Structures are given as C-alpha cells and as structure tokens.
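Report on one structure; see the data block that follows.
With one protein chain held back, the other chains of the complex are shown just where they sit.
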Amino acid sequence: MTRVALAFMLLCSVPIAAHAADKSEAESAIAGAVKAEDAAGKLGNRWIPAEASLKAAKAAFTSGSWDAAVAEATRARLLAERAVEQSNEQKTAWRDAVIR
Amino acid sequence: MPNRRIRARASLRVAVLAAAVAVLGGAAPAPDKTDPLADQKAFQASFGERFPQVPFADFANGPYAVSAPMRKQWEDIMQFPPYDFALDEGKTAFETPFANGKSYADCFANKGIGVRQDFPYFDTKTGEVATLDGTINRCREANGEKPLPYQVGLMASITAYMAETSRDKPFDIKIPDDPRARAAYEDGKEYFYTRRGQLNFSCASCHVGAAGQRLRGDILAPAIGILAAFPIYRSDWGSMGTIDRRFTSCSAQMRSEPLPPQDKSYRDLEYFLSYMSNGVPISGPGTRP
Partner (left out) sequence: MASTIRVRAQANGTSTDVQALIQHPMDSGFVKDANGAVIPPHHIETVTFEYGGKVVLHADWGPAVSKDPYVKFSFKGGAKGDPLVVTWVDNLGKTDTVTAKIA
C-alpha cells in the first residue's frame, strides 16, 4: 500500500511533460496503458480509476489534445501496473488473512 | 533406449512425489489443504468471540445484530417493511404460469416453497455452483421465457417471495465429495480474502476485520449470515437489490471493476459465504440503510 501511495506522490509531483507532446507520443503512451490494463484484466483486477483514465486519454487523443492524452495514459498505466503488482502479491498473501 | 529414459524419468517422479509426501506428512500443516468444515467452525467461532452478546441466529440481521441504535430504527421501519410491495409483485409473478402452462414451482423441490436455505448448491451435472437467481433464469429459459436481468426488478421480487417462504430455515449448504465442488469453494474463499482495487480492500477487510465498525454512516455487517437477508431493500438505493447488485456495488466501492452478474467468481463467493453461514436462519427479504 505504501508503494501505491508513493507512486501517487511521485505522479503528482513530477511535471509530466516539460515539452508539448505530439501525436506519436500520445499514441505510444496510450498503447502502453492499454497493455498494462490488459495485464491487470488477465488477473481479474482492473481498477476503476485506471479504466477511467484510459477512457479520458482516448477521448483526449480523439480531440487532438496530445498533452492531456499523455498525462491520462501515463496515469492509467501507472495505476494498472500497481494493480498487477497487487494481484501478484495477493496470489499468496490472501492466505494470511484466512480465519483459522 | 527411449524406454529406459522413460523409466528413469518415472522413477525420478516417484522420488519427487515421495519427497513431497514426506514434507506434507511432517510437522508443518499443509497451508492449502481444503477442509471446508474446519474453515466453517473457525469462521463461526471467531465471530462468536468477537460478538459474544449476539445470539447466533441474530447474525441473519446483519448490522442490526451489532448496533443497538440501528436496531431501534430498523424495528420502526419494519412496522411497514419497504419490501412489501416487491413481495406482492414476486408472489404474483411466482404464481403466474408461463406461456406453456408450467410455472416456477415446477423447477424447484417442494414447488419452490421454503427452499432458499438450500441455495447456492453445487450442481454435479454442470460442475458449477448454481444460485437461486441463476436457477430462476434457467427455469424461465427452459420454459421458453426470456431470462430476467439480475440485480434489480422482478428477479429481486421473485427471490424476495421465495426467501419469505423460507424464513427461519437455517442455511444448509452442502459441499459434495467432488473435487470440482471443493475447487469452487476454494475459489470463493480466495475471492473473499484477496485484496483488489485501488483501495486495496478485500471483502474480508470490511466484513471480517472491521465488522460492526463504521464506514462513514453505515455499520459494516459481519460476514457471517450476511446473505441470509437477501434480496434487500436498501434505502441508499431506494429499491430492491439482489446479491449480484450488492457484490457489484461492493466491488465498485473498492474501486475495482465489477464482474458481470453471476460471474463464476461471484457464484463461488456466494457458495463460500453461504457455507460459512450454515445454521444462520434465512431472514430475507431484508431492509438495509
């Protein structure tokens, strides 16, 4: 959980794009987010905010706002990566919570 | 030559197996051995210790069992149970025959009266968990009717009526001697305890660890007996909802994308939760804040 919080803090503090993003950057950012989301989906652990950000990124891409698309896609990818991390950790960790 | 290799491999496998058996037979208990009955005893005992003042059967009343002020409000509400209208609708629908002359009663043991406590059960024919809601829809389809949407509406009304005819009958969920049934049980158990979603919660985080405590204005219901009151009229929803509706909204509250209603994981979860609650009487339909 601390790792998740840390990721958020980093995400909020680092200015994502100092320069204006172009179309190809937005495309690859979205592709990266989709890939990460699919990995989370395979583990049955899609996070709602990640899905929402990915949707927002695609909408921004359609309207030609490359900066916004990159920002949202990056957020979606980072969240999805945390989801994958959570799922992998829980593959064994859930047993510790079982009432015995 | 190939023969010898196979034999060599086979003997290696035997050796590995023997080593594994030796480890399993050792002092350390196998962590993932399935023993549902032992799980159930431990589960029920832990809630008994946590809430010594709550009679076992009262766990059917969810948050009202553990919060006196909420119980007072509930008793006032129950002078006019808000699910009354749904109950009427469900009874009418249940008793109205399908176009082919058959009815819901033909699909259930004892004509569908007083059977709620036996659901969900493990269907050895399909190899999957069958819920009451799923069985209702299969009954409709078998008789040439369209399946009902899960979560709200008529499905909630019909299950409300069927629960009402089963009131006070204790949950009687069986896990047949079938590896697939035990696998379904294990899957439900894993789902219950696995953290997921952005808030890093599992079902157990709220309904075991924090049961009886507040989540904003609500009192978290203990996991034991939590399904006994379904379907429920939730004031928050302003309408009736089925177990699927509750699971879906629980998932969303954990910021985890909900599964489709009657997804295998949700059915297995229902199986696990109901089995853990064996002995708790059916109290549905219920009302919740």
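Think of it as A and B in the order they're written, each chain with its own count starting at 1.
One rule holds for everything that comes next: a residue touches a chain if its C-beta (ideal position, glycine included) is under 8 Å from a C-beta of that chain, and two chains touch if they have at least 3 such contacts.
Computed from a predicted model, the values in this text were never measured in an experiment.
Remark: the absent chain touches shown chains B in the intact complex. Of the options B:75, B:88 or B:178, the residue whose C-beta touches the omitted chain is B:88. Listed by residue number, the positions of chain B touching the unshown chain are 79-80, 82, 84-85, 88, 92, 238.
By definition in this document, only the chains that are shown with their structure count from here on.
Chain B has its Cα centroid 32 Å from the Cα centroid of chain A.
Of all residues in chain A, only 1, 4, 44-51, 79, 82-83, 86-87, 90, 93-95, 97-100 touch chain B in the complex they form. Within the complex formed with chain A, the chain B residues making contact are 31-32, 39, 42-43, 46, 189-190, 193-198, 200, 202, 204, 208, 252, 255-257, 259, 265.
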